[in-house]
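Excluded from the complex is one protein chain; the other protein chains are retained at their positions.
Here the chain labels run A, B and C in written order, and each chain numbers its own residues starting at 1.
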Amino acid sequence: MLEKIKKIGVLTSGGDAPGMNAAIRAVVRSCSYFDVECVGIYRGYQGLIEGDFEVLTARSVRNIINKGGTFLKSARSKEFRTVEGRAKAFQKLKDAGIDALVVIGGDGTFTGAIYLEDEHGIPIVGIPGTIDNDINGTDYTIGYDTALNTVVDAIDKIRDTASSHDRLFLVEVMGRDAGDIALNAGVGAGAEEILIPEEDMGVERMMESLEKSRKTGKTSSIIVVAEGEKSGKNIFELAEYIGEKMVDYDIRVSVLGHIQRGGAPSCYDRVLASKLGVGAVEAVLRGESGVMVGITNKIVTSVDFNTAIKGTRPLDKELRRVLTITTV
Amino acid sequence: MLEKIKKIGVLTSGGDAPGMNAAIRAVVRSCSYFDVECVGIYRGYQGLIEGDFEVLTARSVRNIINKGGTFLKSARSKEFRTVEGRAKAFQKLKDAGIDALVVIGGDGTFTGAIYLEDEHGIPIVGIPGTIDNDINGTDYTIGYDTALNTVVDAIDKIRDTASSHDRLFLVEVMGRDAGDIALNAGVGAGAEEILIPEEDMGVERMMESLEKSRKTGKTSSIIVVAEGEKSGKNIFELAEYIGEKMVDYDIRVSVLGHIQRGGAPSCYDRVLASKLGVGAVEAVLRGESGVMVGITNKIVTSVDFNTAIKGTRPLDKELRRVLTITTV
Amino acid sequence: MLEKIKKIGVLTSGGDAPGMNAAIRAVVRSCSYFDVECVGIYRGYQGLIEGDFEVLTARSVRNIINKGGTFLKSARSKEFRTVEGRAKAFQKLKDAGIDALVVIGGDGTFTGAIYLEDEHGIPIVGIPGTIDNDINGTDYTIGYDTALNTVVDAIDKIRDTASSHDRLFLVEVMGRDAGDIALNAGVGAGAEEILIPEEDMGVERMMESLEKSRKTGKTSSIIVVAEGEKSGKNIFELAEYIGEKMVDYDIRVSVLGHIQRGGAPSCYDRVLASKLGVGAVEAVLRGESGVMVGITNKIVTSVDFNTAIKGTRPLDKELRRVLTITTV
Partner (left out) sequence: MLEKIKKIGVLTSGGDAPGMNAAIRAVVRSCSYFDVECVGIYRGYQGLIEGDFEVLTARSVRNIINKGGTFLKSARSKEFRTVEGRAKAFQKLKDAGIDALVVIGGDGTFTGAIYLEDEHGIPIVGIPGTIDNDINGTDYTIGYDTALNTVVDAIDKIRDTASSHDRLFLVEVMGRDAGDIALNAGVGAGAEEILIPEEDMGVERMMESLEKSRKTGKTSSIIVVAEGEKSGKNIFELAEYIGEKMVDYDIRVSVLGHIQRGGAPSCYDRVLASKLGVGAVEAVLRGESGVMVGITNKIVTSVDFNTAIKGTRPLDKELRRVLTITTV
């Protein structure tokens, strides 16, 4: 197998995450190190279908390790979800002489990769790049650590104004199906409560704890709310609901939104992306396919795509307990 | 006059702004330097009515120059808007032996000061502390420079993701009646357009310019929108409006909100706050009253409260032109 | 055992590290949660000898989770290195009714704890707080992640000016006996080379690689140098040495120094400190002593002090290889 790989394509797909550029850089430089040609594919699977390719050299990726976003860009592609679209994509790869693919993204990215590999047999290795940290088979996804720092920094700013005015702040953070960001940033920012999907948002529990802390004289509070909730209340409705029950509270809402996706990656994310970028190319050259490289206990490991995207990671109950204890 | 002042009270009122702590510190230390006692009044005019006072020494204000918010806290006070409330407040000042007041805040703060001084004759000097930069008689208000840096830093992050996805972003910044933040941050962040109240938000002009830039192949854009608008469209309605007219655009909204008020003050705001804090105490000791100290061409000057709060500052047309030229 | 603990003392000792305040906060709040009294001991072992104590409540530690340094302060104590000094210290603990100690610091801190426990039998549990990450029995020490981000941010700034001027920069980072910071920050900042004690600084290898990259047209380079070296050349001598051999290079030196110890802790360090603070109090209440709580594969674990301070951690060879590959 090893002899066959002469040219590797690399793309980013799905939501962008800080550290994606560092991962691309590591893929490109590993190719250079192992004397394999590297082709950058722009705009994810859509660019793959359109043949939007560029040869990348070690020089192409100078001074990008510290840049947020992805210079290869990302895009949604409806066409790639069809058999015909994927056939076109494969034809473009064949035409360009690309022997294998490294795809950087989240579960949508890996699902697409599963189809493409199944239907056309091209070797594909994935790298988990998403701020949501919702992929199995890796302790961390690229971008998650940076997003946590961005969230905590924003809540530090909000805390300044909350403390100055004796206010209750509801801060919405990303995490449609998982409360990881809310929980970790909640602990990190010293939030008084969190509302997360894993706990059905726990609105009533929060009301009780607000009541209790009001009685003990606490005058300002931060509640971190994961954006996706099952309780049916969005953050503005939630603010209204609390406001009706606790009329003397001055309640404000802050939706952190897209700033969570951007910014210079943290050192951790750059190191992780570098390790996984090298690991992905080595996996390809070892003949692996249909797998994602991840980090487990500081070691680069492989896990097949189906495992990576399947199932949900349980909430870190130990950390949940730490939050409860440290907000007495 | 100078001999009479033995004790000066200081308070912060209205929305908090980065640099307020630096201003309080300078007031306290100036008092110490000029051998005057300094009394901190908590929670603005409400704390004044309630006699929520604490004697402050040079030591009390150690290590606060770099902290956002205001450690004296701020609050709204309905009671202070009544003659009776102000009479109570004055009585508390008399009881505590406070001869003069330094008030840090915006136009609401100065309006309150005008009444208190008129009705009870106590000398009051103001310091402009608000991120909105909407006060006459000073080139800059404390907190404005920091807020601009916070906004620009946030838009830099949003730009990462906008560029990665070829998206149009509408970013709402503070400035209910004035487009200063939107204009300056728009230029600073390299935004493609701004919508500000001074120009009736110019939605149609923006649509034209979006059309034009789409034709020239520009794929991602940032539009900075001042929160207060006369056009009647809020930012989400605006997004919908654009989306209907330009169906192939991927439009996102980001409301920066309260993070704009917090954070460690910039060097400029700390220096400005230090100058104005010293200037305010010196003004009090010189026998001035009913005035705000401000900065004009780098010099500390005084202007009476009525001038400070009256009228609106015109938009910086020259800078508006710079934005137009640099976004060709 | 559990019944006996009614009052726990907490101190920080050795070099300060970002996240120490978050650890103190978690210790104090855990005490509160488990209905144990908590006493803060100022200035490490010196304050212990002097009885510089203060009772801390959940409120005492509000709004410190995001502050660098340690509000309990740290100090060196010659006296504590003597039997008499430690006897005095123990007497102060007895006088104050303190049943157990939580000590936050590095190997010097734990060495002191071993003596105190041996001689006087008081239960002591340690928390690893040092930017150097040089403690056994924990994957990370508190402060390390923040220090890496500070270093990488500083090198990003230096890269701006290096690229603008085609310069060679030697950047000295902390790490007297260990190259962990140099290696991780070197990968994270995209440095061209690192000089670390584990590799005898490898000056000649670096000269070769500089020669090679000059031939391929690389015009600016960053070399990260760990402060402690066995090669006998300090960073300024190193610059001179390189300058003599490569006369056409414009070489600059930057010693990052103490900025590496300060700053708001990263989210990771805050979360880690919170976990370990809770873990330390729980270990005390479980009857453990003479141990440090650390983090291993995301789980809080205990290791005895002698293991924690003994031996050196091997360099992460896998990451060393990643650096080599990604700087082709």
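By definition in this document, a contact is a pair of C-beta atoms (placed from the backbone, for glycine too) under 8 Å apart; a residue touches a chain by one contact, two chains touch by 3 or more.
On a predicted model such as this, the values are computed, not experimentally measured, just so you know.
**Student:** Among the chains present in the display, which ones are touched by the chain that isn't there?
**Tutor:** B, C
**Student:** Who touches the missing chain here, B:M20, B:L48, B:I65 or B:L238?
**Tutor:** B:I65
**Student:** Among B:S274, B:S289 or B:S302, which one is in touch with the chain left out?
**Tutor:** Going through B:S274, B:S289 or B:S302 one by one, B:S274 is the residue touching the chain not shown.
**Student:** Thinking of the whole complex, not just what is shown, which of B:S32, B:T70, B:S254 or B:S302 touches the missing chain?
**Tutor:** Only one listed residue reaches the unshown chain, and that is B:S32.
**Student:** Which listed residue (B:T109, B:T161 or B:N184) would be found touching the missing chain in the intact complex?
**Tutor:** B:N184
**Student:** Hey, which of B:L11, B:I41, B:I135 or B:V152 is the one touching the hidden chain?
**Tutor:** B:V152
**Student:** Could I get the residues of subunit B that touch the absent chain, sorted low to high?
**Tutor:** 25-26, 29-30, 32-33, 58, 63, 65-66, 139, 145, 148-149, 151-153, 156, 159, 163, 184-185, 187-190, 264, 266-268, 270-271, 274-275, 277-278, 297-300, 316, 318-319, 321-323, 325-328
**Student:** Tell me, which residues in subunit C touch the chain that this view leaves out?
**Tutor:** Residues 12, 15-16, 18, 20, 43, 67-70, 73-75, 150, 154, 156-161, 163-166, 169, 252-259, 261-263 of subunit C touch the chain absent from view.
In this text, only the chains that are shown with their structure count from here on.
**Student:** Based on the averaged CA atom positions, which chain is farthest from subunit C?
**Tutor:** Farthest from subunit C by mean C-alpha position: B.
**Student:** Between subunit B and subunit C, tell me the centre distance in angstrom, where each centre is the average of that chain's C-alpha atoms.
**Tutor:** 39
**Student:** Rounded to a whole Å, what is the gap between the Cα centroids of subunit A and subunit C?
**Tutor:** For subunit A versus subunit C, the centre distance works out to 28 Å.
**Student:** Please tell me the distance, in whole Å, between the geometric centres of subunit A and subunit B computed from their C-alpha atoms.
**Tutor:** For subunit A versus subunit B, the centre distance works out to 35 Å.
**Student:** By the touch rule stated above, which residues of subunit C touch at least two different other chains?
**Tutor:** Within subunit C, no residue touches at least two other chains.
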